[in-house]
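Complex shown without one protein chain; remaining protein chains in place.
Then we have chain A:
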Amino acid sequence: MNQKNYEIEKTFSFGQILLAFALAFVLLAITLVKKIFPFPAFDFASNIIFLALFITLVLIVQPFAKKFEKNPVEGIKFIIIFLIPLVGFSFAFKNFINLQKVNDVISPSSYADVILINIHSLIYTFLVSIVFSIFLKIFFFARGKEASVKFTVSIAFFVAGELIREILEELSLISQVILILQLILFVWISFRIPWVISLSKREKYKVLLYSFLVILFLFLLQSPFATGNSSEGMRYYSTLLFSFAHFYLHPFLIIYSFFVFSSTIFHLPTAEIYERKVAELSTLQNIGKLVAQVLDIKEFSDTAVKIAMEMTGSKSAWVELKLPYADEIYGVAGIDEINLKSLREEVNSLRKNFEERNLESRYIVSNIKDSNILIAPLVSHQKISGFLYLVKQNQNFTSDEIGLALALADQIAIGVENSRLIQESIEKERLSREFELAQQMQKKLLPKVLPSSEKFEISALSVPAFEVGGDYYDFFTHDDGNLSVIIADVSGKGISAAFYMAEMKGIFQSLAKIYPSPVEFLIKVNDTIFGHIDRKFFITLVYAYFDLKKATVELARAGHLPPVFVKDGKAKFLKSSGLGVGLVKSEEFGKFIKPVKLKLDEGDLLILYSDGVIEAMNELNEEFGYKRFEKLIEKICYKSSDEIVSEIFNEVESYQKGTKQIDDITILAVKWKK
């Protein structure tokens, strides 16, 4: 509610209070006049004014009564709080008010009595309006339209009864019948009290006490012994007030309270179960929240296990998660390591039941030594991701506890799955950034300018795969114009590959200058690398040394794919012997290296390449292969080195169209001109 509305309501209720006072004064005037001229017309007038006064008072107390809209227990408590002064005032005024009986008509003895009657009745009306308003809030709580229909019927019946009583005047039999019918109506209305069921045990005891007190106080108010002259005075004040209190509100409240009392007694035994269900629900809700918030499997399992133990009254518990290589234990509670180990060994065979019986068997309870152990599988996406273990000593698991354990196991499974997915996406993000970095590094390591000479033309192309494969090529032009060419592939992918590429570049640039001859160069490279890099990394390469004056090329292969040499349109793979660099000690390594020396004539072509060319796959998972490569080269070998390189690449790329390039593709061609 916004401020403005609130203010309007305030001023409105101030106006109501003024109106109430005005009406009270009018009633006072009427009752005083009635003392002098006891005409029935005044009775009618006072009833009308009373009705207006009562409605006004009910409206005034609405904001207060609203507090009990969803709180029936507090509502009854406050009804008692207001009933106490009601009884008190009535009892007090009973002795102050003096009445006289003239011709069967009861009237106040003096004007002072009229004023006392007015004071008492006004207070009574005010308190009754509060009690009535609170009662209505309780009455309508958690009930639908049916209640308001019944309520309207009861009011209508009361009004009709009053009119009949008024017209037929003191026909006691009919008024008795009307009263009995009215009581039956109240029973019918009060039959269902939905809010009692959901109360806690403590609240139920409170309600029992309150409803009993309400009945007690109302009986006091009903009896002439307690109220006597004050209620008779009320009748003088306004017959409607008397009837409403004695024939409507009091009996209605008594009957309603009686039903509250009896249905509370009836539902008392279920209180504990209800409380527990509520606690279970809120626990599961909390776990649900936990699942969404906690990403660390360990932290999450710790909390979940503790909750599971509490809720099922277990002595000890733990969670076992199936990870790719081993099972991980989390959230161990209430058991030491030695006992845990022995228990785990005992249950090992039981767990197999889940695998064999599929997921149909949702849990296993087994008796080991003097303890009962409950095993609940953590199931997510139709797969068992682990188990929740709960152990009780000398106690059985109730079906409720088992149900709860299973619900918790499901929640844990979801939590585990969530955290796994998030870890995975973090890892993916990290990898993709790493690959990006590696690609940039690789780009920078490759030569930007190719050597040029009148003796040869040279072209090179390297297209890295997304997951950088570690292809590397480079040149070194010696002082005498001779040329060293290298193509290498370091094992591994990503950052580590890029790192070894960088190392390889340094080694090549420094060693090629000092050891231009292939065998010597390779042995020196192996010297540098073997024993200095991680044992599982190695490098395959082809090194070629072009002697421009002698028109020869000498090359050696260290585990790399055999270079292709084309002479007179005929391609040949140079499968000379040689081991990858970094695999074995240099003494051994040197034994296997067999260099190839070739005489170069015009148009001769040497092609170096990486495995991305040969291993390129088409949609049918067939490799590009050596045969296709050989044929292609023979077809295009007469073209320029630039064209040869780009046509090989285009051919390979169109071959693996539709599939993703999984490895770097590197092609390097040297064509002899003179």
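Here, a contact is a pair of C-beta atoms (placed from the backbone, for glycine too) under 8 Å apart; a residue touches a chain by one contact, two chains touch by 3 or more; residues count from 1.
The rule we apply is simple: contacts and distances are computed from a predicted model.
K.L.:
Missing chain's UniProt protein name, "ABC transporter permease", "Peptidoglycan D,D-transpeptidase MrdA", "Twin-arginine translocation pathway signal protein" or "Anti-sigma factor antagonist"?
P.N.:
The record names the chain that does not appear here as "Anti-sigma factor antagonist".
K.L.:
For the chain that's not shown, point to the residue among A:440, A:577 or A:650 touching it.
P.N.:
A:577
K.L.:
Tell me which of A:373, A:501 or A:561 is the one touching the absent chain.
P.N.:
Checking the options A:373, A:501 or A:561, the one contacting the hidden chain is A:561.
K.L.:
Kindly state which of the options A:51, A:115, A:179 or A:662 is in contact with the chain not pictured.
P.N.:
Within the whole complex, the residue contacting the unshown chain is A:662.
K.L.:
So which bits of chain A touch the chain we can't see?
P.N.:
324-325, 466-467, 489-494, 534-538, 540, 558-562, 575, 577-580, 583-584, 588, 592, 617, 621, 659-662
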